[in-house]
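In this view, the complex is presented without one of its protein chains, the others remaining in place.
Every chain is named by a letter (A, B and C) in the order it is written, and numbering of its residues begins at 1.
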Amino acid sequence: MTSIVATNQTILVVGGGIAGMTAALEAAETGKQVVLVEKNPWLGGRTAQLYRYFPKMCHPTCGLEINLRRLKANPRIQVLTMAEVTEITGTAGDYSVNVTLSPRYVNSKCTACGDCSKAVSTEIADAFNYNLGKVKAAYLPHDMAYPQRYVLDPSIIGTADAEAAKAACKVDAIDLDQQTETLNLRAGAIVWATGWQPYAAEKITPYRYGEFKNVITNVEFERLADPHGPTRGKILRPSDGKEAKNVAFIQCAGSRDENHLRHCSRFCCMASLKQTHYVQEAFGDEGKSTIYYIDIRAIDRFEDFYQKVKANPNVSFVKSKVARISEDKNGDPRLWGVNTEGYKRYSEPHDLVVLAVGMEPAVKGMAIPAALSEGIAADSSGFLAMNGNTGVFGAGCATNALDVNRAVQSATAAALRAIQVVNQVARAEN
Amino acid sequence: MARKEYAFYPGCSSQKGASSSNYLTSVQSMCKTLDIGLTEIPDWNCCGASIGYAEGGELPRLALSGRNLALAEKHLPGLDVVATCAACWLGTREAKERLEHSDILLRDTQIALQEAGLNITVIPEVRHMAEVLIEDFGYDALTKPVTKGLDGLKFAGYVGCQTNRPFGIDGESYENPKYLDKLVESLGGEAVKYDQKVTCCGGALAFSEPEKAHAQIKDIVESAYDGGADMIVTPCPLCQANVELYQGAINKKYGTKFNIPVLYYSQVMAVAYGSSAKEAALNGNVIRAKQLEALAGK
Amino acid sequence: MSATMAEKKHAAYICSGCELGARLDVAALVKTATKDGKMPLVREHAFLCSAEGVAMIQNDIDNEGVTHAAICACSRRSKTEAFNFPATAVSRGNLREGVIWVRPDTEEARETTQEMAEDYVRMACAEVKAMSVPSGNPNVGGSKTLLVVGGGISGMTSALEAAKAGYKVVLVEKTGALGGWAAQNYKRIPTREPFKNPEDTGVADMVSRIAADANITVYLNATVTKTAGAPGRFKADITVESGSTVTEDAGAIIQASGFTLYDANKLPHLGYGASPDVVDQGGLETLAKVANGGAIKRPSDGKEVKSVVFVQCAGQRDTTGEHLEYCSGYCCNVSVKQAMYFKDSNPDVETVVLYTDLRLPGNGEDFYRSAQNKGVIFSKAKVSAVAANGNGLIVNFKDLILDEDTQAQADLVVLATGSVPTSGPDLDALNAAVVASESKNAEIKAEADIQVEKLRAKSVLNLTYRQGPDIPHFKHGFNDSHFICFPYETRRTAIYAAGPVRRPMDMLQAMEDATGAAMKAIQAVENAGLGKAAHPRAGDLSFPNVRLEGCTQCKRCTVECPFGAIDEDERRFPLFNESRCRRCGTCMGACPVRVISFENYSVNTVGSQIKAINVPDEFENKPRILILACENDAYPALDMAGMNRHDYSAFVRVIPVRCLGSVNTIWITDALNSGFDGIMLMGCKHGEQYQCHFVKGSELGRYRLSKVGDTLKGMGLEEERVFDTEVAITDIVTLPQRINDYAAQLEAMGPSPMKGF
Partner (left out) sequence: MSANNTAMAVRYKNNFLKELEDQAEMGEWIKMCMQCGVCAGSCPTNFHPGWDHPPQEIFMMVRAGRREEVLTSNSMWMCTSCYNCYVRCPRKLPITHIMHGIANYAHRLGVAPKLQPTRNFGKIFWNNAAKTGRVNEVMLTVDLYFRNAEGKFDLMAGIKKALEMQSIAIGLVKAGRLNPLELFGGHKCKDQKGIQAMLKKARELEETRKALKAA
């Protein structure tokens, strides 16, 4: 049974992505008690699944290493993974929260030696790599997974594979009897940092995602470029493993579209500009990128990044929302549309198409606990908006379409708002 | 299953001796088997069709559809209006939407309708026959009456435009609607995969801009052949006519050897349900569907 | 009871779990720890990180008086929760990720693998002996007040949010009123559903809340003329109009000094100056305030404006080098808002927005739609010129959609000129001028003096820091952080930038940013009060100790410190301000006489490890390669190479360092003298896109170590024996290859002639 120490001066942070980790760390490094709840078996969220950041082209895992070190060094943060908040009652300064923990089937004795994985034969879709590859059903989600502990996929529980894994573990870390459990804990303030999800590309039917293998999304492209990814960083297209040297990027795939996402997701333009670098990095002058766009939104300091890409003769820009994609006999996706700068029709084949899918708040459609919805309302896009006097505060991409930098600012601000509440509680009690 | 009753809107081209009269014949056979009761809307008129925009303008077109709806409401109260022609269905359904969303348009239409001694109180549902088959019966129910499975026959389900956009059949995608494929499969036939399923046949421009229409029809027929289809099946009279009738002209222009039958789903269903070639109006096809005729003859 | 006072007792713990027992001769390792490591207490355990293993160590600490523990098991990055003994000095010998996971499990590899393990045991023992548990910086300040410089939306927000958390705030505004730029606006961009109409600025409300807040002291018509001290103990001189000066104590500082609009006078081709009816966005706000919802009248003759054209990116996104290179981000939204001023007062006013890319992120799309719905016309166009035309204006532009050159008539033209930060002088320029001003050449000196004068006048904070009076600039003169994950990291500890001085931004973003800055400032005062380090080594209690008696006043530490932590006292000795220090160790690396050290990281903790490594003689054919690896990127990369079982040479010995900047050349020369065949330096990318979390650390380290060439020559060694390689944390595949290539290169070169001396 998991045990957690929490009082009405504890800050509960929901979501262990970069926004949640930031809120938790900033509060803890200011001396506050924090409980951090994450539904994945690991921390880091979507930034951990990126290869590089714009505009520096540096690696998100570098910042993740620092944040994990801050976390390991800080006794004030209690982390719950594979955990979801199922109920919140009470008011600012005194919340009662139910957290449901799914079984990991691996306990804290795990040394991440990997013996269980060797013993298991079942393979499952590799969620960390957006299902582009497969992993053993006893797996370490990724090399920087924290907690550094293996996970047994529920699908093998009760099978010989599970027993094999248990038998292979020399340190008795596998506990097949683990059950779903629900914890109740107190909190004075809550930071809601549940992040975002890529818009479901199959809903943009003219682009035939899911039907044409060589039409993928921007988040999947990150995994293709990453040395930790399914192709070990080689940019190979799914249909035939051919090197994708001629890549099309379709902007506003879902965003700025009243049939899909009514808002602009802000990060996608920069993400595609960044990803043209991946193509260049992989194939040099043989790598060609074409960006189909409505407006290039390389906002504020990012402009010069855009100008540099624009100056690259291997990257071209077409002002056009692509109308539809068809598939040539050789598997090349063919883009149909009109370049609206002077009405030029095109019907262009490419090796690979990357849909710059937009950002949908993870809270959208999620059953927001009652006490939370009192304090926070969702806007027409499903983002959380502050709403009057409450002890619950949105942070990061749960509140708006933000890039990493802005998400971290938002989370830092949310940490202070939470501290204001618990400080009031403290003052009241002294 | 109890007999299902509908207010039927056949549309001009379905009339005796008109370009899709074979559609009507086959629909009647199909309905007989499925025990569908179609009562024609008394003295119905033309829907105005899309092309009516040029001369007709907005309100006169609304009046035309309004009249049909008023007649249906008056003589066949409580029944859904069912159309077999894609254009009739779309035009009438668009009219319903506009009248329900604009008080001004409704008021003006009512005033115009008074001239014909009619008025609207409740606008009935406006549905296409394909919707009725799928929603009120379902694929399983449509399989039951099959006596002559279409085993071994390959169909290109050509959905075209107006049963698909902007309303479409519930739950289908605009780019790759599957209902015709499922329909064919539920009759034991094979639905081939091809990529011009929703390409426009040129519609009324087949008359005014033949080259453009022919180019589009060529793409459609070509990809049906590439998909390995024996015949094309469609829910729309204009699609049927355009894709069937211009194959000769296209062969002349492009040196192709097109000669693929284009049928209505209702003809195919009638045959599968055991109707004769005549009942399925197979004789109404300019390019004869020999395989189907053979099957019907068995 | 801290370890320093109690008698020292050393112990080594060797784990045989995770295959260590099978792959290594653990008994031999125990002997090594006892004999070479000179550990009085050595224990082996089959599963050291288990509850029993940890209890065993804890028991030794509690009952055997163990004060220093060398734990030889897995990487220092693993099992941190288990091996957590706060009052004990702990070193970690990396036998798993660092040895057995990077070596093939073969008979022939067994010997070299064992030697590798034995060295890591020796190193762990040597290191732990040289370290002690940090006791914390005694020189802490007690002030928890925040000094906020700038009374605009950002500054007011920081003040209110900090006060709400219970902290005192001193708010300094140079003008006679709070509100800044926001106060000059008629309305602001919408911040909530339905994002369709401009909103009240909310300035008045904030001003009254500040007036009512007992925690906030406001100085108007005031500037900060001097800021001395360090986090937790700043002393700021605040000079008001009258010339009188007050000194306030502060624990941390928020610089919210805002921005000015880019000077439209630099855009004559867009008609500014030529006609009073060409205004910038500020000018339009003034007109709108006067109209106050009524018809907006043009400046020239007071005629009601019937047609207005907005020119986006005026003097922005410029590639010629004449104007602003960047996009100010907010101007599209502002033009949409201002176009609505016209449409809302009279729908018949022709309002056209000429843009190249409309940039309205997030819900801005709703605002855009709303404007179109109100009849605002948007055209993708490049404007070439604006000129007076009779008693109106004519705008010449290329319509990029219709692909034609055309023009539009207008009563009024609004230029979206964007923002320029009020971010103090460029320190590089200032320091250069200061150097020049010490010139013997009177002319140069005179000119330089004027320059220094000019630049100093721009100062916002007037810090007494040796490295200059303000926060160093980032790109385009903004006071931003270069780190994507850590947007608040400036190069001056406990001084945070907030609002448009950091990056161009609209009011809503500025308020969010200012709230975050207040969070960081509060955190800074709390930690400064406890003698703890700030990011990225947050909570670190170690701090630089300096033996002044050994100091030669060479100034390298004061010049190199990336965070300006070190000043000079009147005798020109380094004056450490511990609470400004980020504990990167650059000063320690820079010190030629090695008088600077940390309790848990020093020339000795690393040096003794190097000495502990067993260097076989030239006949054994077993070269030795020392790797000094950045602990944040290179070391994890090596760990992950191990996790993925990417083998590398058995001849390398890896020592993690806080930063390449902390590498003291003595380590290099010692290693070479003791016969090492080669040394690999693994640090982060430097230069414009630097990835070093101590900003300049890796760059300074590289520069310093590039000088060892002479030393090498002096010793008669090839330059290649010291190899500097840039490493990113993702190099898990390439790094082992690089190591092996280097090993092969050294093999080819032959053994170091220094062996056996």
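Assume a residue touches a chain if its C-beta (ideal position, glycine included) is under 8 Å from a C-beta of that chain, and two chains touch if they have at least 3 such contacts.
Only a predicted model underlies this, so the values are computations on that prediction, with no experimental measurement involved.
Although one chain is omitted from the display, it touches the following shown chains in the full assembly: A, B, C. Only one residue from C:Glu161, C:Asp399 or C:Glu726 touches the chain missing from this view: C:Asp399. From the set B:Leu62, B:Ala156 or B:Val243, the residue in touch with the chain omitted from the display is B:Leu62, counting the whole complex. Residues 12-13, 15-22, 43-46, 48-60, 62-64, 67, 104, 108-109, 111-118, 161-162, 165-166, 174, 199-200, 202-205, 207-209, 211-213, 215-216, 245-246, 248-249, 283-286 are the ones on subunit B that touch the missing chain. Across the interface with the omitted chain, subunit A contributes residues 206, 252, 256-260, 294, 319-324, 336-340, 343, 345, 347. Considering the complete assembly, subunit C touches the hidden chain via residues 368-369, 372-373, 375, 377-380, 399, 401-402, 406.
FYI, only the chains that are shown with their structure count from here on.
Remark: subunit A and subunit C have CA centroids separated by 24 Å (rounded to whole angstrom). Between subunit A and subunit B the centroid-to-centroid distance comes to 46 Å (mean Cα coordinates, whole Å). Averaged C-alpha coordinates put the centre of subunit B at 67 Å from the centre of subunit C.
If you check the complex, the residues on subunit B that touch subunit A are 173-176, 195.
Residues 17-19, 47, 49-50, 74, 78-81, 161-162, 164-166, 192-195, 317, 319, 325-329, 357-366, 380, 400-403, 475-476, 478, 480, 482-488, 503-505, 509, 512-513, 515-516, 518-520, 522-523, 526-527, 536, 538-539, 632-633, 636, 640, 643-644, 685, 689, 691, 693, 728-733 of subunit C touch subunit A in their complex. Against subunit C, the residues of subunit A that register as touching in their complex are 18, 25-26, 29-31, 47, 51, 53, 56-67, 69-70, 72-74, 108-109, 111-113, 143-144, 148, 170-171, 226-228, 232-233, 256, 262-266, 295-304, 307, 319, 340-343, 379-381, 383, 385, 400-401, 404-406, 408-410, 412-413, 415-417, 419-420, 423, 427.
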